[in-house]
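Here the complex is missing a single protein chain, while all its other protein chains stay put.
So, chain A:
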Amino acid sequence: MPALTRAEKLEILADAAKYDASCASSGSIKRSSLGTGGIGSTTGMGICHSYAPDGRCISLLKILMTNYCMFDCLYCINRLSSNVRRAAFTPQQIVDLTLDFYKRNYIEGLFLSSGIIRSPDYTMERIVEVARLLREEHKFGGYIHLKTIPEADPDLLTNAGKYADRLSINIELPSDESITRLAPEKSGPHIRKTMGTLGQRISDAKAERKSSRKAPLFAPGGHSTQMIIGADESDDARVLTTSTRLYKGVGLKRVYYSAFSPIPDPSAQLPPVAPPLVREHRLYQADWLLRFYGFGVDEIMTGAKRDAAGKRHLDLAIDPKLAWALQNREHFPVDLNRADKSILLRVPGLGVNGALAIIKARRFGTLRLADIETLCRNVSKMLPFIITRDWTPGPRLDDANLYAKLAPKPKQLELFAT
């Protein structure tokens, strides 16, 4: 068989990486190439250089070093027993490709992951080698995200953190039982332990940098993970509980949710169909409520629905904040002229920016509905839940049909389910 060209390898190895949802290039330190005379900078903000027709931002060259793998995780297209086309890049090829793309301003940097070949250590060494070449030989100042292999030697993780802006380890599934069943070579407790070590090092390095600017960096953009949704039986309550545990326990910056996509030659242990994409969307919204809106999992789940099997899932028809508000109407209406920020953030339709704008504007005088309309985008959604100088929802809020009135029409639901 003739050797694959760089473009052919790229096709295979980008295709294999597309199930990873993460593409963030934000939240790291600021770097400039002016001082080093090299190539690459980070502004801390992250830039989307393109958008794919699936709506996702394309910010990093996201590829696998290789899609050969000695593990056999059943949900994964690259697993040992799958018969996909395989390819492998050398570290130098990845370096060249990254620089070629970067210099044309296609990307912010590299997100490198890999199937496991020979051994977890060998694979991790080569991943780190790519980052080392970029940073040391090419004075590359762009963003680097490395996927780390929890089974690899902790010293290799140390090196990875030295070069990378962000590290990640995929938790894979919401429960340890599912990991054991679907990813037999992996272990939930071990993954969490490695995440804990990473989290500790990241926060230690941050603290050291505070006292000395010369202290070495360690993944200044933090660490993240991805969870596959709908490959096992776990309900949303379970998923969000696992996320909260990770945010609190190991200092994760971000959990990504990836709706399970059925793969060729599936195992009988996997569901034959993908979960509705809107489930993934609702989980992201709920995750947002956890991180920025001061909600707890239990609160969010008061708006959930129970299915025939007793599983508790977020309502697919309406967003989780609205679902919560409808079940907790005693907290409403909220007086926008008086309520403090934490209460404003509970109003359906009102986001962080809107809440801050209201707080600012009301210092200049009592707000009327027209003022709210200039400050916020989604006022019609807020109406049943708010009071302004010239507006109260009256009995609207007690309307037993409020849910039906606020939920989108079923026709749109079909669109969601595509």
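Operating definition for what follows: contacts are C-beta pairs under 8 Å (C-beta built on N, C-alpha and C of every residue); 3 or more make two chains touch, one makes a residue touch a chain; residues count from 1.
The rule is simple: contacts and distances are computed from a predicted model.
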From "GTP pyrophosphokinase family protein", "Aspartyl/glutamyl-tRNA(Asn/Gln) amidotransferase subunit C", "TIGR03915 family putative DNA repair protein" or "ABC transporter permease", the hidden chain's UniProt protein name: "TIGR03915 family putative DNA repair protein"
Listed residues A:29, A:52 or A:404, member touching the removed chain: A:52
Of A:219, A:252, A:289 or A:386, the residue in touch with the unshown chain: A:289
Sole residue of A:103, A:248 or A:396 that reaches the chain not shown, by the stated touch rule: A:103
Chain A residues touching the omitted chain (full complex): 6-7, 10-12, 14-15, 17-19, 32-34, 36-41, 43, 47-58, 61-62, 97, 100-101, 103-106, 139, 141, 261, 274, 277-278, 280-281, 284-285, 287-289, 293, 319-321, 348-351, 354, 357, 360-361, 363-364, 367, 371, 374-375, 377-378, 381, 412, 415-416, 418
